[in-house]
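For this depiction, one protein chain was excluded, whereas all remaining protein chains were kept in their positions.
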Amino acid sequence: MFDIVYLLEMLGIIAFAISGMIVARAKNMDPVGVFTIGFITALGGGTLRDLILDNHPVYWIKHQEQPVLILVMAILFSYWKHADRLRTSQIVIPDAVGLGVFSILGAQLALDLGHSWLIASFLGVMTGTFGGALRDTLCNEVPQIFRKDQVYASVSFAGCWLYFFCQSLLGNEALPLTIGVAFIAIVRILAVRYDIRLQRDANHQ
Amino acid sequence: MFDIVYLLEMLGIIAFAISGMIVARAKNMDPVGVFTIGFITALGGGTLRDLILDNHPVYWIKHQEQPVLILVMAILFSYWKHADRLRTSQIVIPDAVGLGVFSILGAQLALDLGHSWLIASFLGVMTGTFGGALRDTLCNEVPQIFRKDQVYASVSFAGCWLYFFCQSLLGNEALPLTIGVAFIAIVRILAVRYDIRLQRDANHQ
Partner (left out) sequence: MFDIVYLLEMLGIIAFAISGMIVARAKNMDPVGVFTIGFITALGGGTLRDLILDNHPVYWIKHQEQPVLILVMAILFSYWKHADRLRTSQIVIPDAVGLGVFSILGAQLALDLGHSWLIASFLGVMTGTFGGALRDTLCNEVPQIFRKDQVYASVSFAGCWLYFFCQSLLGNEALPLTIGVAFIAIVRILAVRYDIRLQRDANHQ
């Protein structure tokens, strides 16, 4: 069990760090800004989760290799020529992967600590969305979670419940985790690509 | 004692959730946005209080019916026709009630944990104002607490001290709580209605 959770965590950190660094580069920030936004995007959601659940030490303090990885990524990213052509619209895939991973891992940690499915699903959504919301706020973008034209928090919420049901059926193994993460990431990417919304507005104000 | 505190807490959550949902609807957000803003407004201040005071589990994790209530409210609110006519100026009364309830309950919890009146009054102001400040920031409104034309944090602060004095005189019962909450809510509403300010500006820049 340790391996798959840890591997997913690294995948989520890398994905969210990339999404943060793309936005930071697109905003023409210097290397310190690129690192800071990457760090906050990748570790913000999990830090909020650990604070609310009183789960100490906070995970990136326990796993120092994670901030080091983000530091190395930021250095490479800052001096990578091709990064000049990046645009904020290119974060869809890494952002969706990060959303999927952190939603499911946030929910799983809440379950491990003995909380109900309901509380776990709220914690999952918070863990999945908070890092990206900070990234967008700090870079003066409207956070994805508040854009009317896209499903975001609702995919995270649905994915958490899908994960709970798969886990009940299949036991607490790698397969339910993978299903939950894949569901959120794929539905999110499809929603952006095909412009799926939860509610059409009747009134345009 | 439990009953009145719990009833006030539910009142404050409902009031702040309504204020958040009004702003979210006025900004034409979808149901997920309405829920998210309602949730953050209603539970943000208390979460900050519990984190700073190291009071775990955070109160809405202990009382799962509170997030469930906000979820139900958000669904009703999103599909309620009349909500289309709501404007952000209509939040004055629910916002004032939420400010009163959470200021006093935040201060009371700090007292319960053995802190001084001074620290309790600061915690009261934070608990009362943080949820609303998050609501306004996320919805691109200038937070009430920073609007020069209205008293906000100062009413919360004064109400906490009024509560401490009443409590000293009358004992730790329902009456001082009610007085403190009512004072803050009423003074706040009157201040908005009659445009009361702490300081007239001499220079307009």
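Here are some notes:
Labels for the chains are A and B, by order of writing; each one numbers its residues from 1.
Simple rule for what comes next: contacts are C-beta pairs under 8 Å (C-beta built on N, C-alpha and C of every residue); 3 or more make two chains touch, one makes a residue touch a chain.
Values in this document were obtained by computation on a predicted structure and should not be read as measured data.
Check B:I52, B:L162, B:L175 or B:L190 against the missing chain and you find that the one touching it is B:I52.
Annotation for chain B: contacts to the undisplayed chain at residues 51-54, 115-116, 118-119, 122, 143, 145-146, 148, 151-154, 157, 197-199, 201, 203, 205.
Although one chain is hidden here, its contacts on chain A can still be listed: residues 28-33, 36, 39, 47, 51, 54, 56-58, 61, 64, 67-68, 78, 84, 138.
Assume only the chains that are shown with their structure count from here on.
Measuring from the averaged C-alpha position of chain A to that of chain B gives a distance of 30 Å.
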